[in-house]
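The complex appears here minus one protein chain, its other protein chains still in place.
A, B and C are the chain letters, set down in written order, and residue numbers restart from 1 in every chain.
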Amino acid sequence: MLVINLKSYIETIGKGGSELLEAAEKVAEEYGINIVIAPQFTDIYLLAKNAKKVKIFAQHIDPIEPGAYTGYILPEAVKEAGAVGTLINHSEKPMKIIDIEKAINIARRLGLITIVCANDEIVGAAVAKLNPDYVAVEPPELIGTGISVSTAKPEIVINSVKMIKEVNPNVKVLVGAGISNREDVKKALEYGAEGVLLASAVTKAKNFYEKIKELAEGFIR
Amino acid sequence: MLVINLKSYIETIGKGGSELLEAAEKVAEEYGINIVIAPQFTDIYLLAKNAKKVKIFAQHIDPIEPGAYTGYILPEAVKEAGAVGTLINHSEKPMKIIDIEKAINIARRLGLITIVCANDEIVGAAVAKLNPDYVAVEPPELIGTGISVSTAKPEIVINSVKMIKEVNPNVKVLVGAGISNREDVKKALEYGAEGVLLASAVTKAKNFYEKIKELAEGFIR
Amino acid sequence: MLVINLKSYIETIGKGGSELLEAAEKVAEEYGINIVIAPQFTDIYLLAKNAKKVKIFAQHIDPIEPGAYTGYILPEAVKEAGAVGTLINHSEKPMKIIDIEKAINIARRLGLITIVCANDEIVGAAVAKLNPDYVAVEPPELIGTGISVSTAKPEIVINSVKMIKEVNPNVKVLVGAGISNREDVKKALEYGAEGVLLASAVTKAKNFYEKIKELAEGFIR
Partner (left out) sequence: MLVINLKSYIETIGKGGSELLEAAEKVAEEYGINIVIAPQFTDIYLLAKNAKKVKIFAQHIDPIEPGAYTGYILPEAVKEAGAVGTLINHSEKPMKIIDIEKAINIARRLGLITIVCANDEIVGAAVAKLNPDYVAVEPPELIGTGISVSTAKPEIVINSVKMIKEVNPNVKVLVGAGISNREDVKKALEYGAEGVLLASAVTKAKNFYEKIKELAEGFIR
């Protein structure tokens, strides 16, 4: 699984997001890999409507039931708009542990796939205990640097897989931070990860299709 | 101005929001009044695409510039999706004062209309100094009660108008909390408010059109 | 271990806290049990200076290194004032999971004992992975009710002990919420807990000594 997080980048809101989706669809078709795009909340509806093979995720959900919450992200609204999953606890949107648990439980009830992010393998193992679908380990100090976790710190990938599976073998393990080319993806998978999370390497790319294709090739053995 | 805040109510996400918009459009057309709808972020795009006279606002924006912010509400994305304004500092999403200032300044630069909420007339006067387009005074203890600020506490309306205009005569004054019928709207305007904010009275109404029409009649002298 | 959390109760700041400490010292002496008092930060110094057998803990520490942080709780300052441990992630002061990890690591480096609170057995097991000294499971819905977790929900005690030890056998397990008399303590220990956390049962007691003595008797087999 290749997860592309659009964050709050200006290049990929609105029309830019639609172009990125189109490129991702083409690659997903050609390479048969699983691609997820997590856009701004306001772009979920339009992207989800046009997505075929690519899955649209939210970047976050608030751990609330429907009601009088102004300015919150209602999980039901995210689903209604067409998202099929969500990131939870990204290092740029860290959550209280009790809220991580609530968000996972709400998502499961609604049938939303959950990717819970963790800053290291120990926190990764801790959140695996809360039973999400995926745990994504991303050392915050490498995010956005272009220095890939899988190339620069393979032990984090290896330990994450080991520790998370030990706690909860049902959880799939992703890694992220600094991943920007084919080699980074390849190594992440070699060391046991089941997918990768990335953002600026794609959103800031001159050519979305070429970059996503390059990354997809990292998945081919 | 009649501002309808859809909060995180389940009745008005997706299709429900579209029906509410349709009812609001009809009333706006018939009564010539200004109506604003503030839906979940995920519904801004679809509602804004279909809105004619009615204006679509966000319920909140984060005070950020484009960049690596996962799970945030980028003001540019809200605008791109079709919103023409935003609530700021709703009592259910209270903000640090420095962030209120930043959010107002970003919104102004992007041409988004700002309604800054305040819990009482003193805070109302304080935020008026930050130069938003509107200040909406809503005593949190009355929100969702059906006991209207304008009927039960007219002095709050009168003082809010007086104190806010004194600090900044350019700011328009709205009031809210518990407003649910024609009489509540009428009194709010009599006491000097230039519009009202409400939520559950409309979102929980059996018939959106009938309820919005009743409230609109409160605007007719 | 009997942990008495003074929270922000007015009865036990300043002089009230000193009286409570005196009563606790007497009981600790007579019954040979381990008693911890967690007062307001401002009372740590005076209580720690007068404590003999009783241990003084902070109610919280911020996960920071010394520096330009105004209004924060510096772990080094808490230690310097005489605290020998700290609560972390109490349900009234919930923390981000990354901050729980940081706080535990800082405390360990400084030699402060850590009690990490959790709202249920699953979160209890998750935080056990972060390697604190103690995990205290306290269902928030029972806190302050006088309905004891050990009497009303023994399965929570039993499962907490089982699940936490499974993840990390070095972690000691406390339980709390609603514990207010000898029987509640006795049952908590019978079901496998190694101590209890409580607050209002002691701080609101007419006679600190009598109440602490009663609770201490729950520890005697």
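Going forward, contacts are C-beta pairs under 8 Å (C-beta built on N, C-alpha and C of every residue); 3 or more make two chains touch, one makes a residue touch a chain.
The shown structure was predicted, so the numbers you read here are calculated from the model rather than taken from an experiment.
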Key: Touch partners, limited to displayed chains, of the chain removed from view   = B, C
Inquiry  = Just to verify: which one of B:Leu20, B:Met95, B:Ile115 or B:Val175 makes contact with the chain not shown?
reply    = B:Met95
Option touching the unshown chain, where C:Glu19, C:Glu76 or C:Glu141 are the choices = C:Glu76
Remark   = Residue positions on subunit C contacting the omitted chain are 5, 7-10, 13-14, 38, 40-46, 59-60, 64, 66-74, 76-78, 80-81, 83, 87, 90-93, 143-144, 199-200
Ask   = In the complete complex, which positions of subunit B touch the hidden chain?
value = 89, 91, 94-101, 118-120, 122-123, 125-127, 129-131, 167
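Everything below uses one rule, namely that only the chains that are shown with their structure count from here on.
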Note = Via touching chains, subunit B connects to subunit C in a minimum step count of 2
Remark   = With centres defined as CA means, the chain nearest the overall centre is A
Query = Quick one: subunit B and subunit C, Cα centre-to-centre, how many Å?
reply = 44
Ask   = Once you find the CA centre of subunit A and the CA centre of subunit B, what distance in Å lies between them?
value = 34
Key: Cα-centroid distance, subunit A relative to subunit C, in whole angstrom   = 37
Task = Return the residues of subunit A touching two or more other chains; collapse runs of consecutive numbers into ranges.
result = 91
